[in-house]
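Here the complex is missing a single protein chain, while all its other protein chains stay put.
Per-chain numbering from 1; labels A and B assigned in written order.
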Amino acid sequence: MLEYITRRLGLMVPTAFLVTVAVFLLIHLTPGDPATVILAESYTPEAGAQIHKDLGLDKPLPEQYLLYVGRLFHGDLGRSVRNKLPVTQAIGERLSATLELGFAALIWSLLIAIPLGTVAALRRGRALDVVASGLTVAGISVPNFVLGILLILFFGLLLRVLPVGGFVALGESVPDNLSRLIMPALALGTFGTASNMRFTRSSMIEVLNQDYIRTARAKGAGWWQVVNRHALKNALIPVVTIVGLQVGAILEGALVTETVFGWPGVGKLAVESIFSKDFPVVQGIVLLSALSFMFANLLVDLVYAWLDPRISYS
Amino acid sequence: MRRAGILLLFALILSACGGGGGGTSTAPAGTPKTGGTLKIAQETEINTLDPNTSGLLVEREIYYNLYDSLLGIDAKLNFIPELATAWKYTDDKTLVLSLRKDVKFQDGTGFNADAVKFNLDRYMTSTDPAAARKSDLASVQSVEVQDPATVVIHLKRADATLLAAFVDRAGMMLSPTAVQQLGIKVAQTPLQAGSGPFEFVEWKRDDHLTLKRNPDYWRKDKAGRQLPYLDQLIYRPLIDLNAILASLKTADVDMARTVAGKDVEAVRSDSTLVYKDTPGLGYQGFELNVSAPPFNDPAKTKAVALAVDRAQILKNVVFNNGVLSYGPIPPASWAADPSEKIYDKPDPEKAKATATGFSFTLKTANTQDSIQTGQLIQAQLAKAGITVNLLPEDFAKLTLETRVQHQFDAALTGWSGRIDPDGNMFAFWHTGGSFNDGRYSKPQVDQLLEQARTTTDQAKRKQIYQEAQRIIVGDGVYVFTHHLNVAQISTKKVQNFMLIPDGINRLAEVWKS
Partner (left out) sequence: MSTAAPAYSAAEEQGLTIEEQQPAGLRQLVFDHPRILIGLLLLLVLVLVALLAPWISPHNPLSVNPDDARLPPGPGHVMGTDELGRDVLSRVMWGGRISLPVAFVAVGVGLTVGALIGLTAGYRAGVTDLLLMRLVDAILAFPALILAIALVAALGPSLRNAMIAIGIVQIPVYARLTRAQVFQLKALDFVTAARALGASPVWIIVRHMLPNLLNPLIVQVSLSAAFAMLAEATLSFLGLSAPPPTPDWGFMINTGQSFLINGNWWMTVGPGAAICVAVFGFNWLGDALRDALDPRLRR
C-alpha cells in the first residue's frame, strides 16, 4: 500500500510538470496583447512596448517559463494585468463565494441523491426505479447553464419569488445571501445529484447482494433496519470517493453557473479573465484547478485502493 | 416612438421654462434635503482612481465627484468656471488662468498655482507606462506660476482644444501633498487627495466604492446652502445590464447611466423610475481599412456606405434611443449642422452599381449589441451583392489588430465622444493620428484639422469642421450609423439631477427625497 502511494506521488511530479508547461503554453500562445487591456483607449505602441518590458513579455519563451516556475515555487502567481492585484489575492477574494456555492450544491445534491438512490436500489426494477433512472439521465443531460436560465425564467421572472442574480455577502445579510444562493446551487448541483444518485443506487445494489445482508434478512430484519444499520455505511464509501472527484472539479461547473447568475466567484473571474486576455489570472486559475483536481483524483484512487483488497497495484 | 417624442417635447418645454441650460432636469420638488446615501450602478469595474492613468468612462464618472477640474461645462457644452475663475489668451501661445482663492483640498492643503503646476507637470512628465494625459497636454510647453492665484500656460503652438482638455481628466487637480505621500497608492486609495464634493472612503474591487461628503467643499448652492447634499455615494459595478435594471426596480441602486436599448420602453413606462436622455457626444458605426484591399478601392467603400441601412440599425438594435449619424460631429455640438445629410437612405441598387461581388471580414466586439448590429449589416450588404463575414472578438484583441497592427478589413467600433469636435476627429483621420486605424491620409483633411486647432473663432471652426466632415464621410473611411443618447435612469427619490451630453453623473447638487 505504502509502495502504491509513493509510486503515485512520484508519478504526479512529471504530470504536474507537464501541467505547468501546458498551462504556460496555452496562455502564452493565445493571440492578444495584455498591453491593450491595461491601456485601453490610451494605447500607443511605445506605451505598449514599455508594458511588455515591465511584464517580462519581451524575453524568449523558455526563459519566461523558467521565471514562471521559479515564481510558482515562491507561491507567486504573478499579477493581474487588468488591475495589478496579485493573482493569489484576486483568486482569494473570490474563493469564498465559489466555495459557498459549491458547498450548497453538494449538500443539496447529497440530501436528494442518497435517499433517492437507496430507495431506487430497494425498489429495483419497479416503477419508482425506472422513473428515478429516467430522471437521473435527464439530470446529467441538462447543461447547467440551461438549467440555470430555466430556473431564472420560472422562479425569478414568472413567479417572482426569488431575486435574480447578484450577490450579498453572508456577513451583510444572511437571508439576502441565501435567497440568491438557491437557484445557482440548484443549477450547479443537479448534475452531481444525478450522478451521485446513480452511483448510490448501483453501489447499494451491490452491497444488498452481499451474503451478510442476506443473512440479516433471513434473521428477520426489516429492509429499513438492514439498510440503516449495515448497508448504508458500506454502500456510501465508494460514493464518498465520487463526491471527492466532484469537489475537485468544482470550478468546472461553477464557470458557467456563476456567469449565468452573476455570482462573483472564481468561475466568473475565470471567464472574465479569458475574455479580457488577463493571462496571469487565467493561468493561475487553470493551474490551481488542475492541481486540486489531480489531488482529488489521487485521494479517490487511494481510498479505492484501501477499500478494495482485490486490486493489487504493483 | 411617439411616446418618446412627446416626452422629449415635454422635457424641452420644462427645461426652457426652468432656466439653466438645454439639458433635461427634474424641477426640484421643494427644498433640498441634506443627508442620505446614493447608490449608483456602473456597467464595468474601474481600474484606477488616478486621472493620470485612467482610460475608462466609468472612472471619469467617479472622478467628477472626487476631484475638481480647472474648468466645467454647462448643459450647452459652454465652459464655466470651476477651479479657474477666468481664462484668457493673451496671445496665441499664452493662456492665463485666474484661480479660486478659497479652495482647500480634502487633506487641508490649500489650492493654489503651485498645485496646478504640480498636477499639470505630473501629467506631462509621468513615467508610468500607462500615463494617458500626455496627448491631451501635448501642446503645452511649460506651466508658470505667476502668483498664488494666477497660472500662465506657455504653448508650443496655438491650441483651441486645450480648454476642453481642462474640463476632463487632464485638468483634474489633486493635492500635491497627498500625491507625494501616497505614491502609487493614489491609484487605489486616494485618501483626501481631491477637492471635490466627495472624498474617498474605501474601495472593495468588484463590490463597491464608497465616497463620503466633503464637509469643507467650497461650493454652495444658489440659496447659500453648503454642498453636497448627500452624505455618501456608493458605486457598484453590476456589469450585466439586466442586473442593473433589476437593481433599479428593487431600489437596490438609485441611479444608473445605462440600461439595454430593449428595456428603455419598459423603464419609461415604469412609474417608480425616472428616465432621461439627451443626444450624446459620441458616434457609432464601423471603420474601413483604406490602406489595404478591398477598401483601398474608393468605389468599394462608397458601395458599403450606400448599402447600409442606418435607420434599421437604429430601430432594431438601439430601439431608437439615439439619432441617425451623418458624421463625427455630434448633434449636441456647436459645430453641428443639421442640414448636412450624406448617405441618408440606403440605396442597395446604387451600391451594386458602384461596386459589387466582393467580400470582407467585419470584426466586432463580443457584446450582444455589436454582434446583432454586425448581423444586420451582413444582411443589408447582401442585398447589394457584398458578402460580409463576421468575426466577434474580445475588445483587447480587436484594439490590437486595429490600432496597433492595422490588420483588418472593417471593424465595428464607436467612440464615446469629446466636448470639442477636435476630440472626435483629429486623432482618427489626421495622417498618423493615434486612432487612425485605417491609415487614412488626405493632405486636405490634415490641413483643415490643423487649422481648426489653431483658430479660436468658433464660427470659423464650425465651417472648417463641416468641410472636413464632408470629405471624411464622402470618402467612406468610416461608415457612421448613429449617435447614441446618453441616459440617466434613477428612482423617483433622486432629485435635481441635470443631464449633460457628456453623460457624466455630477452629484454635488443632487439630493434624495
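By our rule, a residue touches a chain if its C-beta (ideal position, glycine included) is under 8 Å from a C-beta of that chain, and two chains touch if they have at least 3 such contacts.
Quick caveat: nothing in here was measured; it's all calculated off a predicted structure.
Which of B:93, B:134, B:208 or B:262 touches the hidden chain is settled by the complete complex: it is B:262.
Across A:117, A:163, A:184 or A:253, the residue that sits in touch with the chain not pictured is A:253.
Interface note for the absent chain: among A:5, A:140, A:168 or A:232, the touching residue is A:140.
Seen across the whole complex, the unshown chain contacts subunit A at 11, 14-16, 18-19, 22-23, 26-27, 29-31, 133, 137-138, 140-143, 145-146, 149-150, 152-153, 157, 164, 188, 191-192, 195, 202, 245-246, 248-253, 255-256, 259-260, 270-271, 274, 282, 286, 289-291, 293-294, 297, 301, 304, 308, 310-311. What subunit B contributes to its contact with the hidden chain is residues 241-242, 245-246, 260, 262-263, 266, 312, 315-316, 366, 368, 371-372, 374-376, 378-379, 390-392.
The criterion applied here is as follows: only the chains that are shown with their structure count from here on.
A separation of 42 Å divides the Cα centre of subunit A from that of subunit B. Within the complex, the subunit A residues that touch subunit B are 31-34, 36-45, 47-48, 50-51, 54, 82-83, 85, 93-94, 163-166, 262, 264, 275-277.
Subunit B makes touch with subunit A in their complex at residues 45, 47-48, 55-56, 129-132, 135, 205-207, 238-240, 242-243, 246-247, 250, 252, 366, 394-397, 399-400, 403-404, 434.
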